[in-house]
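Handing you a structure now.
Complex shown without one protein chain; remaining protein chains in place.
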Amino acid sequence: MYEHRVQYYETDRMGITHHSNYIRWMEEARVDFLDRLGWSYARLEEEGIVSPVVSVECHYKHSSTFHDRIRIEVAVESLTAAKLKLRYTMTGEDGKTVCTGRSEHCFLSPEGRILRLSREYPAFHAALAAQIPPEGGAPDAL
Amino acid sequence: MYEHRVQYYETDRMGITHHSNYIRWMEEARVDFLDRLGWSYARLEEEGIVSPVVSVECHYKHSSTFHDRIRIEVAVESLTAAKLKLRYTMTGEDGKTVCTGRSEHCFLSPEGRILRLSREYPAFHAALAAQIPPEGGAPDAL
Amino acid sequence: MYEHRVQYYETDRMGITHHSNYIRWMEEARVDFLDRLGWSYARLEEEGIVSPVVSVECHYKHSSTFHDRIRIEVAVESLTAAKLKLRYTMTGEDGKTVCTGRSEHCFLSPEGRILRLSREYPAFHAALAAQIPPEGGAPDAL
Partner (left out) sequence: MYEHRVQYYETDRMGITHHSNYIRWMEEARVDFLDRLGWSYARLEEEGIVSPVVSVECHYKHSSTFHDRIRIEVAVESLTAAKLKLRYTMTGEDGKTVCTGRSEHCFLSPEGRILRLSREYPAFHAALAAQIPPEGGAPDAL
């Protein structure tokens, strides 16, 4: 479980966290998720895997502000041969859901060729697939 | 039509614009859109309208980088009594779509009460409604 | 000792941490320093102390990049009746100094009146004064 402490420079003049920062925290939590999976950004780079963000979305439920500790849970929502969808649940110290999000990623060779993970990097594909929550055990839909 | 020049500090070590910045440019374009509509943030504040972001989404089509000029078109996608959806199309100098996005907004009184714009601020509601593109004339769906 | 992990979104297209982020890390370390001193931003706010940044400076020694752990040491450089100067030393995992910095702060009442800490908040003034390194024991000058 990744934790982000809200910084003063992340607030805006409404007195709350500016909404764009949650997209950045999704990246922080994703980096940590891949580290713990054994497939850090450094390893992906060494193995010749580039992984651009294809789309993101964020649904704001409750505001947060300076000094709040936000816990961020990452789950694999779906995985095809070439595309990964992650889901994020961000929770405040009072247990309230602050924000939910999604991001979609593809995988490219350094030359920009689309990689089919399942065939070209089966170990990475299997590691991700093992993170898909069992039927019915998934967090509530966004 | 709003234009954003990509700044050096908006790029990342992939050599391209970091994906979180597009969410910020959507805000820049929204501020400009409301200015041109005659309902600037300053006026909304004076009239006692607070407008939090309920959700955002971004679909990345082509990368952009430092010094690129990005044109951003804002359209009203839908408007109900209490909720506004905006759609964004971002285009590079070569005419390619760089990114499309959406944001959803509600309207609150300074005390946090949900405002029904259609009844409480009919002039603002009408100004927004007049921006809905005619049937069939809308840009391609996201 | 505060630690900051460099985020992907903090890098730029030179492949290194963008120089503006060190100013933000100085704020992170300052918040942590005041927390540990027992005078958190929350307490300052409650006690009616507003503390704007008067000046900052940063001297870049070695670059850092994504995933680096940067340790940030904060020291009180000087303290007068109404003004505080802090000094920052940022060190990479290899022990090299990445960056040194300074920030200067004054103290205002919520109405904007300049506070003389030594007289109006002697406990806070004493807590800060106790952090001044002994003569000769200070880190190397910036």
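Some notes on this structure:
Lettered A, B and C in written order, each chain numbered from 1.
We take it that a contact is a pair of C-beta atoms (placed from the backbone, for glycine too) under 8 Å apart; a residue touches a chain by one contact, two chains touch by 3 or more.
What you are looking at is a predicted structure, and each value in this text was computed from that prediction instead of being measured.
Although it is left out of the displayed model, the omitted chain contacts the following shown chains in the full complex: A, B, C.
For the chain left out of this panel, the touching residue among C:H19, C:R43 or C:K85 is C:H19. Considering B:H67, B:K96 or B:R119, the position touching the chain not shown turns out to be B:H67 (whole complex).
Residue in contact with the omitted chain (choice from A:Y2, A:W39 or A:F66): A:F66. Touching the missing chain, out of C:V6, C:C58 or C:L128, is residue C:C58. Although one chain is not drawn, its touching partners on chain C can still be listed: residues 14, 19-20, 23-24, 27, 50, 52-60, 63.
The missing chain lies against chain B, touching residues 7-9, 24, 27-28, 31, 40-42, 66-67. By the touch definition given at the top, chain A reaches the unshown chain through residues 8-9, 11-16, 18, 20, 65-66.
Keep in mind that, in the parts below, only the chains that are shown with their structure count from here on.
Here the spacing of chain B and chain C, counted between their Cα centres, is 36 Å. Chain A and chain B have Cα centroids lying 24 Å from one another. With touch defined as above, residues shared between interfaces to two or more other chains in chain A number as follows: 24, 27.
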